[in-house]
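Everything on this sheet refers to the single structure shown next.
All protein chains but one are shown at their positions in the complex.
The chains carry the letters A and B, assigned in the order they are written, with residues numbered from 1 in each.
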(Lines give C-alpha, C1' and ligand atoms only; values in the text may rest on other atoms or scores of the structure.)
Protein backbone atom coordinates (compact mmCIF):
# COMPACT_ATOMS: atom_id res chain seq x y z
CA UNK A 1 0.00 0.00 0.00
CA UNK A 2 1.02 3.58 -0.57
CA UNK A 3 0.10 6.70 1.41
CA UNK A 4 0.39 10.41 0.81
CA UNK A 5 0.44 12.90 3.68
CA UNK A 6 -0.76 16.43 2.88
CA UNK A 7 1.13 19.04 4.91
CA UNK A 8 0.08 22.72 4.84
CA UNK A 9 1.09 24.05 8.28
CA UNK A 10 4.29 24.11 10.30
CA UNK A 11 2.37 22.35 13.05
CA UNK A 12 1.61 19.44 10.70
CA UNK A 13 5.29 19.41 9.66
CA UNK A 14 6.29 19.10 13.33
CA UNK A 15 4.72 15.66 13.67
CA UNK A 16 4.44 14.25 10.16
CA UNK A 17 7.75 12.44 10.57
CA UNK A 18 6.33 10.54 13.56
CA UNK A 19 3.23 9.63 11.53
CA UNK A 20 5.37 8.35 8.66
CA UNK A 21 7.56 6.38 11.06
CA UNK A 22 4.51 4.87 12.77
CA UNK A 23 3.05 3.86 9.41
CA UNK A 24 6.24 2.16 8.25
CA UNK A 25 6.64 0.44 11.65
CA UNK A 26 3.12 -1.03 11.52
CA UNK A 27 3.68 -4.71 10.77
CA UNK A 28 -0.01 -5.36 10.14
CA UNK A 29 0.22 -3.90 6.63
CA UNK A 30 2.84 -3.64 3.93
CA UNK A 31 3.61 -0.10 2.86
CA UNK A 32 5.83 0.23 -0.17
CA UNK A 33 5.76 4.00 -0.62
CA UNK A 34 5.06 7.13 1.38
CA UNK A 35 5.01 10.68 0.06
CA UNK A 36 4.71 13.95 1.94
CA UNK A 37 3.31 16.77 -0.19
CA UNK A 38 3.89 20.32 1.07
CA UNK A 39 1.79 23.09 -0.47
CA UNK A 40 2.49 26.12 1.72
CA UNK A 41 5.35 28.67 1.46
CA UNK A 42 5.82 28.98 5.24
CA UNK A 43 6.21 25.22 5.55
CA UNK A 44 8.76 25.20 2.75
CA UNK A 45 10.74 27.87 4.59
CA UNK A 46 10.47 25.87 7.82
CA UNK A 47 11.79 22.82 5.99
CA UNK A 48 14.95 24.65 4.99
CA UNK A 49 16.47 24.76 8.45
CA UNK A 50 16.40 23.77 12.10
CA UNK A 51 13.80 21.38 13.40
CA UNK A 52 11.74 21.39 10.17
CA UNK A 53 14.77 20.35 8.13
CA UNK A 54 15.43 17.45 10.51
CA UNK A 55 11.86 16.25 10.14
CA UNK A 56 12.12 16.26 6.36
CA UNK A 57 15.38 14.35 6.56
CA UNK A 58 13.76 11.84 8.90
CA UNK A 59 10.96 11.23 6.39
CA UNK A 60 13.40 10.84 3.50
CA UNK A 61 15.41 8.24 5.45
CA UNK A 62 12.45 6.46 7.06
CA UNK A 63 11.84 3.88 4.36
CA UNK A 64 15.21 2.18 4.55
CA UNK A 65 15.42 -0.68 2.08
CA UNK A 66 11.74 -1.54 2.40
CA UNK A 67 9.81 1.49 1.22
CA UNK A 68 10.26 4.54 -0.96
CA UNK A 69 9.75 7.84 0.82
CA UNK A 70 9.48 11.17 -0.94
CA UNK A 71 8.96 14.79 0.03
CA UNK A 72 7.53 16.97 -2.71
CA UNK A 73 6.92 20.70 -2.59
CA UNK A 74 4.31 22.50 -4.67
CA UNK A 75 5.83 24.65 -7.43
CA UNK A 76 3.28 27.40 -6.75
CA UNK A 77 4.08 27.46 -3.04
CA UNK A 78 7.79 27.45 -3.85
CA UNK A 79 7.37 30.72 -5.72
CA UNK A 80 5.93 32.27 -2.55
CA UNK A 81 8.66 30.94 -0.28
CA UNK A 82 11.93 32.59 0.62
CA UNK A 83 13.75 29.27 0.42
CA UNK A 84 14.54 27.72 -2.95
CA UNK A 85 14.54 24.03 -3.82
CA UNK A 86 18.33 24.11 -3.42
CA UNK A 87 17.94 25.27 0.20
CA UNK A 88 15.94 22.14 1.08
CA UNK A 89 17.43 18.77 2.06
CA UNK A 90 18.82 16.70 -0.81
CA UNK A 91 16.11 14.46 -2.20
CA UNK A 92 13.22 16.90 -1.83
CA UNK A 93 11.45 17.17 -5.16
CA UNK A 94 9.40 19.82 -6.92
CA UNK A 95 5.79 18.90 -7.78
CA UNK A 96 4.02 20.61 -10.66
CA UNK A 97 1.41 21.58 -8.07
CA UNK A 98 0.53 20.27 -4.63
CA UNK A 99 -3.11 19.69 -5.47
CA UNK A 100 -2.17 18.11 -8.78
CA UNK A 101 0.20 15.70 -7.04
CA UNK A 102 -2.43 14.81 -4.41
CA UNK A 103 -4.97 14.17 -7.18
CA UNK A 104 -2.58 12.11 -9.27
CA UNK A 105 -1.46 9.87 -6.42
CA UNK A 106 -4.99 9.16 -5.20
CA UNK A 107 -6.11 8.44 -8.78
CA UNK A 108 -3.27 5.92 -8.87
CA UNK A 109 -4.58 4.20 -5.72
CA UNK A 110 -2.69 5.93 -2.94
CA UNK A 111 -4.42 6.56 0.39
CA UNK A 112 -4.65 10.17 1.58
CA UNK A 113 -4.03 11.42 5.09
CA UNK A 114 -4.38 14.97 6.35
CA UNK A 115 -2.18 14.74 9.45
CA UNK B 1 -9.15 12.97 -13.05
CA UNK B 2 -11.65 14.51 -10.69
CA UNK B 3 -11.07 16.15 -7.32
CA UNK B 4 -13.31 17.20 -4.47
CA UNK B 5 -12.26 19.88 -1.98
CA UNK B 6 -13.84 19.70 1.47
CA UNK B 7 -14.35 23.17 2.97
CA UNK B 8 -15.51 23.62 6.58
CA UNK B 9 -13.97 26.94 7.66
CA UNK B 10 -14.00 30.47 6.30
CA UNK B 11 -10.21 30.29 6.27
CA UNK B 12 -10.36 27.32 3.89
CA UNK B 13 -12.90 29.21 1.76
CA UNK B 14 -10.48 32.13 1.53
CA UNK B 15 -7.94 30.11 -0.46
CA UNK B 16 -9.84 27.22 -2.02
CA UNK B 17 -10.33 29.21 -5.23
CA UNK B 18 -6.54 29.48 -5.59
CA UNK B 19 -6.18 25.72 -5.02
CA UNK B 20 -8.83 24.97 -7.66
CA UNK B 21 -7.18 27.37 -10.10
CA UNK B 22 -3.77 25.81 -9.47
CA UNK B 23 -5.16 22.35 -10.06
CA UNK B 24 -6.83 23.27 -13.34
CA UNK B 25 -3.69 25.13 -14.49
CA UNK B 26 -1.44 22.11 -13.86
CA UNK B 27 -0.66 20.81 -17.34
CA UNK B 28 0.91 17.62 -16.03
CA UNK B 29 -2.50 16.04 -15.45
CA UNK B 30 -5.94 16.23 -17.02
CA UNK B 31 -8.65 17.27 -14.62
CA UNK B 32 -12.18 17.01 -15.99
CA UNK B 33 -14.14 17.93 -12.88
CA UNK B 34 -13.67 19.73 -9.60
CA UNK B 35 -16.21 20.04 -6.81
CA UNK B 36 -16.08 22.10 -3.64
CA UNK B 37 -18.26 20.70 -0.86
CA UNK B 38 -19.15 23.08 1.98
CA UNK B 39 -20.52 21.56 5.19
CA UNK B 40 -20.54 24.45 7.66
CA UNK B 41 -23.22 27.12 8.24
CA UNK B 42 -20.71 29.95 8.82
CA UNK B 43 -19.01 29.17 5.51
CA UNK B 44 -22.36 29.19 3.73
CA UNK B 45 -23.08 32.61 5.18
CA UNK B 46 -19.62 33.80 4.15
CA UNK B 47 -20.30 32.55 0.62
CA UNK B 48 -23.38 34.74 0.32
CA UNK B 49 -21.54 38.05 0.14
CA UNK B 50 -18.29 39.96 -0.11
CA UNK B 51 -15.01 38.18 -0.54
CA UNK B 52 -16.48 34.72 0.07
CA UNK B 53 -19.02 35.19 -2.71
CA UNK B 54 -16.26 36.20 -5.13
CA UNK B 55 -14.29 33.07 -4.29
CA UNK B 56 -17.30 30.85 -4.98
CA UNK B 57 -17.87 32.62 -8.27
CA UNK B 58 -14.20 32.14 -9.15
CA UNK B 59 -14.51 28.39 -8.55
CA UNK B 60 -17.69 28.14 -10.61
CA UNK B 61 -16.03 29.92 -13.55
CA UNK B 62 -12.60 28.28 -13.22
CA UNK B 63 -13.22 25.29 -15.46
CA UNK B 64 -13.96 27.20 -18.63
CA UNK B 65 -14.66 24.84 -21.51
CA UNK B 66 -12.26 22.19 -20.21
CA UNK B 67 -13.58 21.09 -16.84
CA UNK B 68 -16.80 21.03 -14.85
CA UNK B 69 -16.65 22.89 -11.58
CA UNK B 70 -19.33 22.69 -8.93
CA UNK B 71 -19.93 24.15 -5.49
CA UNK B 72 -22.29 22.12 -3.30
CA UNK B 73 -23.54 23.01 0.15
CA UNK B 74 -24.66 20.46 2.74
CA UNK B 75 -28.43 20.49 3.31
CA UNK B 76 -27.90 20.06 7.06
CA UNK B 77 -25.49 23.00 7.24
CA UNK B 78 -27.89 25.05 5.13
CA UNK B 79 -30.54 24.67 7.81
CA UNK B 80 -28.13 26.17 10.33
CA UNK B 81 -27.11 29.09 8.12
CA UNK B 82 -28.75 32.49 7.90
CA UNK B 83 -28.31 32.54 4.12
CA UNK B 84 -30.56 30.43 1.92
CA UNK B 85 -29.59 28.67 -1.30
CA UNK B 86 -31.13 31.60 -3.17
CA UNK B 87 -28.72 33.99 -1.46
CA UNK B 88 -25.72 32.13 -2.88
CA UNK B 89 -24.21 32.68 -6.33
CA UNK B 90 -26.13 31.14 -9.23
CA UNK B 91 -24.91 27.63 -9.87
CA UNK B 92 -24.32 26.64 -6.26
CA UNK B 93 -26.12 23.38 -5.58
CA UNK B 94 -27.63 21.71 -2.54
CA UNK B 95 -26.14 18.33 -1.53
CA UNK B 96 -28.24 15.84 0.43
CA UNK B 97 -25.44 15.98 3.00
CA UNK B 98 -21.82 17.11 2.88
CA UNK B 99 -20.46 13.84 4.22
CA UNK B 100 -22.73 11.88 1.88
CA UNK B 101 -21.49 13.84 -1.12
CA UNK B 102 -17.86 13.37 -0.08
CA UNK B 103 -18.45 9.63 0.33
CA UNK B 104 -20.28 9.29 -2.97
CA UNK B 105 -17.66 11.15 -5.01
CA UNK B 106 -14.73 9.21 -3.54
CA UNK B 107 -16.59 5.92 -4.08
CA UNK B 108 -16.89 7.02 -7.71
CA UNK B 109 -13.14 7.52 -7.98
CA UNK B 110 -12.70 11.18 -7.13
CA UNK B 111 -9.63 12.29 -5.19
CA UNK B 112 -10.20 14.09 -1.87
CA UNK B 113 -8.38 17.16 -0.64
CA UNK B 114 -8.82 18.89 2.70
CA UNK B 115 -7.41 22.32 1.80
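Methods note: a contact is a pair of C-beta atoms (placed from the backbone, for glycine too) under 8 Å apart; a residue touches a chain by one contact, two chains touch by 3 or more.
None of these values were measured; they are calculated from a predicted model.
In the complete complex, the hidden chain is touched by one of A:50, A:64 or A:109, namely A:109.
In the full complex, chain B touches the omitted chain through residues 6, 8, 39, 74, 76, 96-100, 102-104, 106-107, 112, 114. On the side of chain A, touch with the chain left out of the figure occurs at residues 1, 3, 19-20, 22-23, 25-29, 31, 109, 111-115.
Convention: only the chains that are shown with their structure count from here on.
When the CA atoms of chain A are superposed on those of chain B, the rotation angle is 120 degrees to the nearest 5.
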